[in-house]
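I'd like to ask some things about the structure below.
Missing here is one protein chain; the remaining ones are kept as they sit in the complex.
Letters are used for the chains, namely A, B and C, taken in the order the chains are written, and counting of residues starts over at 1 for each.
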Amino acid sequence: MPKQDFSTSTQPDMCVDLNGLTLKNPITVASGTYGFGREYAEWIDLNILSAISVKGLTLEPREGNEGRRIVETPMGMLNSVGLQNPGVHYFIENEIPFLRSYDLKIIANINGNTIEEYCQMAELLSDADVDSIELNISCPNVKNGGLAFGTNPAVVQDVVKRVRKASKKHLIVKLSPNVTDIKEIARIVEAEGADCISLINTLSGMGIDIYKRKPFLKRGNGGLSGPAVKPIAVRMVYDVHSAVKIPILGMGGISTGEDAVEFMLAGASAIAIGTANFANPLAPKKVLEGLTQYLKQYHYDAAKKLTGDLRI
Amino acid sequence: MPKQDFSTSTQPDMCVDLNGLTLKNPITVASGTYGFGREYAEWIDLNILSAISVKGLTLEPREGNEGRRIVETPMGMLNSVGLQNPGVHYFIENEIPFLRSYDLKIIANINGNTIEEYCQMAELLSDADVDSIELNISCPNVKNGGLAFGTNPAVVQDVVKRVRKASKKHLIVKLSPNVTDIKEIARIVEAEGADCISLINTLSGMGIDIYKRKPFLKRGNGGLSGPAVKPIAVRMVYDVHSAVKIPILGMGGISTGEDAVEFMLAGASAIAIGTANFANPLAPKKVLEGLTQYLKQYHYDAAKKLTGDLRI
Amino acid sequence: MGFLGKVKILEKKVLQDDVFQWIVERPETIETLKPGQFFNFTASSTGYPLLKRPISISYFDEKQIEFTVKVLGTGTEVMSHLAVGDEVEIMGPLGNGFDQGSFHRVLIVGGGIGIAPLKGLLESGNLSVEQTDCILGFRDAPYLLDAFQKCVAHLEVVSENAEGYRKGFVTGPLEEHLNSGVYDMIYSCGPEAMLKQVAKTCNERKVPVQLLMEEKMACGVGACLGCTCKTKSGDFGFKHVRMCKEGPMFYGSEVIFDA
Partner (left out) sequence: MGFLGKVKILEKKVLQDDVFQWIVERPETIETLKPGQFFNFTASSTGYPLLKRPISISYFDEKQIEFTVKVLGTGTEVMSHLAVGDEVEIMGPLGNGFDQGSFHRVLIVGGGIGIAPLKGLLESGNLSVEQTDCILGFRDAPYLLDAFQKCVAHLEVVSENAEGYRKGFVTGPLEEHLNSGVYDMIYSCGPEAMLKQVAKTCNERKVPVQLLMEEKMACGVGACLGCTCKTKSGDFGFKHVRMCKEGPMFYGSEVIFDA
């Protein structure tokens, strides 16, 4: 971009609305990449963020996966953390109060082994001081042979329907990208009453240690994230935007303001930063500044007008 | 790797067999990235290659897609070439003789709008001097609303069955990675009599020009390839290897000898280099040398013993 | 014979904040070079960015080749950090280059960094011409004017923003020049919008114009079909030809520009 100074232009309205969840700006951080905010509070002013999706919660505490959990790949990374977390009860008692000392919305990312577990967590969180529940349906479905909930349309329908009943909270459903037809899944999620769709979760990938001749990760597969997956994520956001009316929280490889603009033009109403936080803890600030500059340069008076605003 | 000299060790047997297609070494080049070999002949000795999968052929000549065709992405690229090619007749008359002046196997990559077109091409090629036919089922199925042939199990079954009947040639079926369950597709392909499976084709992706506010590519979507997709490709090769007995020609982001080893350990019997040729026309040489050095260092007397040789 | 390998950077000049020049040693195996041809540069030894960067020859002789580079994104940014004595991997020469020959009067029309290959044409080409005139356009402050001044009879410079030059685009002066009716060959390189305008203006007046075009490239050698543009011919009423192989020079009369 030409290095012009737009600081004198009027500040665009950064506020966006995810169908009931109002955000002061479109920049959130992605589940699993930000813990419960504590660790990054030393490095960046958390008040910059409009929301945090906290580390994936389970009903009971979990110690997560054994062995190596991280593999760097070309402009991406594989992770196999395995949902290590202190459990939803601990979260409610100990983490919410901390997060409430900041001006940001709290999104509780929930993960079940069974539909019942999802519902139990949704109920528990209904009475808790969270602003939204993010239903992560990418986790392996233990009752269904380990295949992710999110890849089977019938199971998606069932879990969203029942969680929707279990809680009145703002409900985001987070889609797995490991599917043939993301639009089909998105339509089901919308029909079952989700308020918002977030995507993409990580892509299923693998790395092999050729010197030890085994996969780097004990389970073989891990979840691929980071800039490498951005083109896939943008395509999916675009596809889902063309298929449903509910707003989209877009993510997958975002690390600059330009990336955020790209996701919003593709159809996202807000975006989340995940892996980029690791490479640069100031990424949310950088993204927010870059986005704001773009809005000024292209004369948008409100961030929300960027969503889906393609010239085609 | 420690910088040791293994030049004095005995040369491992590099020959591999793809279920009837014998290759002098595991290094081939991927369809669409090497034209018909002519252009790279100035830059690398084509005799290094064990096979070339030629630019995707169609029944009639095609001019391909309009507008920009290439978008660079983080450690990857999107392409939307749209199968520009001189048609299968021209290929048989003009390109085969050229390629036959080199010591490499010729794989004819075929692409149809309809199953009938696939069959017609397979028949034509039955009498032509090619060593194998690679059925690319990632192309949009015009009769089926533009969704790729390769993503619908029933359609995959139909097209493989009929092409298998139409030609006695060695038959490779190239899988699309844009599916929920690659194993299911692989099993069908094996059951219908394919001799070999190649994967992965490109992942569906998109890039948006935020300054012009439209997708870089006229059709919106393009195919993602390059190192960025390697972890996804390795995972799919591993999955398919666990699901079928026929050999696998692995590809997706391979650019070094270590990458080739990784794919072979995951289950590939041979590998193809695609996008890496653009970054380094000597990539096939580098990959072959790296692979050979690894075999010596780890005391493999034959390349074929590497396939699936994981310690798990 | 093409050359693929490393060459040493012998000299480096910084022309502007974001424009620099390298002189590299000319590999002995390169027999012929033509103005308008380009080399593909490995921007970084780390493998990122992934694809090579095409850069035109802006001067060459028996011993040396010069490149003039504008820093736009990561690739050229990384390149700009290399210093004299460092090595850089290049591949080329690639592309067809300019058609040269004997002309009565030649007009050079360059925009922005597109002036680089035109400099190469004037300084290292073998045009046989009675008089060469030149129009150069810049968005901001001009550069390399001396080099052009030395080679041409009349030089006109326009800029969108810089003070002290005629304001605007090259198209105004171009029409004025062409109205004189004296030119029998135009050479042009610059942003696509400019080339489209130049082609239109020249085509209307039936003056032959050689356009040095630009498109994103992957292989640079004609194998990937990633860099095509449309020309008027073939069975479909048009043909997709490769900028890196059949181009990057096309005649204004043959190119079909995107709408």
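Following the convention adopted for this analysis, a residue touches a chain if its C-beta (ideal position, glycine included) is under 8 Å from a C-beta of that chain, and two chains touch if they have at least 3 such contacts.
Because the structure is predicted, anything quoted here is derived from the model rather than measured.
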Among the options A:50, A:111 or A:277, the absent chain makes contact with A:277
Of B:16, B:29 or B:75, which sits in contact with the chain we cannot see?
-> B:75
Pick from A:28, A:79 or A:138: which residue touches the chain that isn't shown?
-> A:79
Per the touch rule stated above, chain A touches the missing chain via residues 32-35, 38-40, 42-43, 55, 61, 63-64, 66-72, 74-77, 79, 81, 84, 226-227, 255, 275, 277-282
Kindly note down the residues of chain C that lie in touch with the hidden chain.
-> 44, 46-49, 74, 77-78
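Definition applied: only the chains that are shown with their structure count from here on.
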Compute per-chain Cα centres, compare each with the mean of all protein Cα atoms, and return the closest chain.
-> B
Chain whose mean Cα position lies farthest from chain A | C
If you average the Cα atoms of chain B and of chain C to get two centres, how far apart are those centres in Å?
-> 36
Rounded to the nearest whole Å, what is the centre-to-centre distance of chain A and chain B, using the mean of the C-alpha atoms as each centre?
-> 33
Separation of chain A from chain C, taking each centre as the mean of its C-alpha atoms, in whole Å | 45
Two or more partner chains touched - positions in chain B = 71, 74-76, 226-227
In chain C, which residues are in touch with two or more of the other chains?
-> 47-48
